[in-house]
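Provided herewith is a single structure, encoded as structure tokens, for subsequent inquiry.
Here the complex is missing one protein chain, while the rest keep their positions.
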Amino acid sequence: MSDLLEVSRLAKNFGGFTALDGVSLSVARGERFGLIGPNGSGKTTLINCVSGALAHDGGSIRFGGEDISALPAYQRTRRGIARSFQIPRPFHSMSVLENLLVPLEYVSGGSEDEAQEILRQIGLADKAQTRSNQLSQVELRKLELARAMAARPRLLISDEAMAGLSSNEVGEVLEILFRLNATGITVIMIEHIMQAVMKFSQRVVCLDAGRIICEGAPAEIVANPEVQRAYLGA
Amino acid sequence: MLRFVAGALVALGLFAALPLFVHNEYWFFAGYVVLQFIVLATAWNILGGYAGYVNFGTGAFFAVGGYTAVALYKAFALPLGLQILAGAAASGLLGFGVGLLTLRLRGIFFSIATIAVAIVLETVVVNWSYVGGAKGLPTMRPASTPLFDSYTVWLFFVMAALALLSVCIARYIETSWIGRGLRAIRDNEGAAECSGVPTLKLKLGAATLSGALMGAAGAPFAQYLSFIEPSSSFSLTYAVNALAMPMIGGVGHWVGPVIGAVLLGTVQQWATVRFQSEINVLVVGVLLVVFVVAAPEGILGLARKLFPGKR
Partner (left out) sequence: MVLGAYATYELVGLGMDPVLAGLALTPAFFLFGLAVYQFYYATFERRGTDQGLRGIAFFFGVAFIVQVALILAFGVDQRLVEADYIGTSLEFGDTRIPKRMLVAFGVALAMTAALALYLSRSFTGRAIKAVAQDEGALRLMGADPVRIKRWAFGIATATCAIAGSLLIIVGPVDPNLDRLYIGRTFCVVVLAGLGSMSGTLVAGLILGIAESVVLSTVGTAWAPAVAFGILLVVLGVRPAGLFGR
């Protein structure tokens, strides 16, 4: 059985700036995968290319055995790739519930009941009718995750969902991600909070300046001198 | 939704019965204009209010409908119904074309392209002698009128039917999954795309539909005036009104453009009789700026604030 996600020599340039320089990685079905790297290393660019928000310049992306390089983002979502945004992007004129109805209607064909269930799981059930532009930061992060969940993904990419949260809140989000993974959803976690990455990931990849500098089990990665240099500077 | 359509049919019946009570043709003449604005404003709102893409070239879509109707009438003596369909098809195609060209880019490019299209098409028509060029073309109304005694009343009725049709379409879109997708696009297109919304397809659909409705409104115009000429059909007045009426009435809801159209349309009809035509159009511009600045949700928004809890 092949890996769920196979990224092969992915390249992305912005004008003269090389954001991704031939990145290759694979994520197995059901895996808990961590992606770390200092700011500007290309993590979000990689995710944007995988989800289709950006068009990549070179290399290929295979999902579930299929080459999705030419598919527009919404098709990739329908194939099962869902992501949350680093800076939350709610549909601000809609209520929390309605925000979930969008992916439910366009991807999974689910109902309001399913939306309510997701809200309950994530702890936003009492805010279902609140307009999303009135939520707190934490609640917005949860909404981002909830919306990704509503697309019934096979692969969920969580882009720094825990940044700026208190340790309790981090624990809450971590628990949700664990639960999702237990149902068979592959999860890629992009985080700076090392505790969370260590606890959650089965395998970790570290990016720096558009290249993978290290790959392996969490304990190995954190002890790796290259990684330490990338984060703390030479 | 079915109840709504039934209600619309009843309204249509009422419109048909009007000539029994109202005998001064002027009312039908002026009412036609207001109904026309309802169609234009509603059509604009589908792309502008629901999806957030601003069309500055309503005049082009309107005039394309009108000129298509005239050209076909001149060539084949088509009846009004087919003229309207043809006008709608032509303007729908125009909407699709402009959309295809620009909807992949940022929203401002679409808006610029609509201005461009308006001027290019006006120039084309001015140079096309078959439809009268700059001088315009007088048209003959057909000798017989179905249903009513007066052709003006017949046109009024047709426009009423178009107005009700466009409102029904708008309401259907607004309350369906299509409307939610459009709103998602307006709120955050990137997130919408990643939530599975086929943004380009929806935008193209809305642009085509919006254009088609504008073309349908324009098709009977030549018969209405017995004359068609470029500067009035492509006039900027249509662009300003089609934009101002939904924004003043309230975008995002089908009632908004109707309120805006009825209010502004009636005011303008009244003002044209009394003042220079420039002043009445200046009023629309001023009202637009005032509302955009002070009451962004339009009259509907104000009503919601005054009567919270009511829909």
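All chains are identified by letter, namely A and B, in their written order; residue positions are counted from 1 within each chain.
Here is the rule we use: a residue touches a chain if its C-beta (ideal position, glycine included) is under 8 Å from a C-beta of that chain, and two chains touch if they have at least 3 such contacts.
Only a predicted model underlies this, so the values are computations on that prediction, with no experimental measurement involved.
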*Out of B:1, B:14 or B:120, which is the one that touches the chain we can't see?*
B:120
_For a quick check of understanding: of B:243, B:261 or B:300, which residue touches the chain that isn't displayed?_
B:243
*Since one chain isn't shown, list which residues of chain B touch it in the complete complex.*
48, 52, 54, 56, 101-102, 105, 107-109, 111-113, 115-117, 119-120, 122-124, 126-127, 134, 186-187, 236, 240, 243-244, 247, 251, 276, 278-279, 281-282, 285-286, 288-289, 292-293, 296
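Methods note: only the chains that are shown with their structure count from here on.
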*Calculate how many whole Å lie between the centre of chain A and the centre of chain B, each centre taken as the average of the chain's C-alpha atoms.*
43
_Partner chain A, residues of chain B touching it in the complex_ = 177, 180-181, 183-184, 186-188, 190-200, 252
*In their complex, what parts of chain A are in touch with chain B?*
51-53, 72-74, 77-78, 82-83, 85, 89-94, 98, 101-103, 105-107, 147, 150-151
